[in-house]
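After the structure tokens below, expect a handful of questions from me.
Below, a portion of the complex is reproduced, with chain positions unchanged.
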Amino acid sequence: MGAKATFFLFFTFFALCSSFPVERNYVPCKHLVLFFHDIIYNGRNALNATSAIVAAPQGANLTKLANIFHFGNLVVFDDPVTLDNNLQSEPVGRAQGFYIYDSRNTFSACLGFTFVLNSTHHEGTITLAGADPTLKKTRDISVTGGTGDFFMHRGIATIMTDAFEGEVYFRLRVEIKFYECW
Amino acid sequence: MGAKATFFLFFTFFALCSSFPVERNYVPCKHLVLFFHDIIYNGRNALNATSAIVAAPQGANLTKLANIFHFGNLVVFDDPVTLDNNLQSEPVGRAQGFYIYDSRNTFSACLGFTFVLNSTHHEGTITLAGADPTLKKTRDISVTGGTGDFFMHRGIATIMTDAFEGEVYFRLRVEIKFYECW
């Protein structure tokens, strides 16, 4: 076989290969750990509160989470995001969105929110959605999209309750593993 | 090296290349049919209800769906999921989330929910979002993400109203076709 044929083959293979679409990666192509801090308005903490109950089932009110696993409460939040578990650390952005307690048999919420990051490290948004059964040690939700530094990204976020104080404060640790990075 | 060996190599390379992960597939790579059952709280069925109205437009209340195509009602649900259309069948998980009636000209809702599956067949979550014009025989919404057995999956879900009784009970048949499976 001559060099000519070899090069012909080379370019044929090259063309075939380069027309192949996408390689899926089971190792995260990007990885991020964020903490966010939620202080629910209870009628007496207006200055510190970062979230508020805005809908409740019949018979409940907007300053106390409802009975029966808070079923039916819609909470809106605008929580500071930090890189470690300290509420006083310099925030790198906000977690903005809502959760709706949607179980009558356990504590579980439907989560929909966006990390709006704005720091020297990251500039962009990460949008997440999924089910959050809050009593489980870890739970996975979907990263459905992103913008800026996270343009078109997708992935999985693993959530842990890092701390909580009664029904007023909780802190979540969110480990975001992107598997589609662009 | 002979032509035979060259062709052997050619096909080896070709096979290697073409075995690389992803190619867009217009035939579903995974397929699932699920039913879920929604019983709306009406003030008298607390024991059976699986969902509740938690927000309503001005002048409406939380135990009866609003006039004008229920526009403005936010309903939170935690519905049993079965593999057939029988409410008494062994549930394989829950459908948890919300719908918001969002049309003043027809019955239509904005749907956001997660199938939380936990059975011998499936373990994981599937998150869906989209518009549900409930009077159409079938309507398509997006599968925006998944975890566990449905890690990073995307697809389309075709929804049919399989049965309903007045404004209190309905059953949806959801045919999920995944086109991105990982």
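The chains carry the letters A and B, assigned in the order they are written, with residues numbered from 1 in each.
In this text, contacts are C-beta pairs under 8 Å (C-beta built on N, C-alpha and C of every residue); 3 or more make two chains touch, one makes a residue touch a chain.
Predicted, not measured: the structure shown is a model, and the values here were computed from it.
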- Message: Whole-complex copy count for this homo-oligomer, where the file places 2 chains?
- Response: 3
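The definition used in the following text is that only the chains that are shown with their structure count from here on.
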- Query: Taking each chain's centre as its mean C-alpha position, how far apart are chain A and chain B in Å?
  - Reply: 20
- chain B residues touching chain A in their complex are 1-3, 6, 10, 13-14, 17-18, 20-24, 41, 43, 50, 52-55, 61-63, 74, 76-78, 94, 96-98, 112-114, 116, 125, 127, 129, 144-148, 151-152, 182
- Item | chain A to chain B touching residues, read off their complex | 1, 5, 9, 12-13, 16-17, 20-24, 26, 54-58, 71-74, 100-105, 108, 110, 112, 129-131, 133, 140-144, 154-156, 179-180
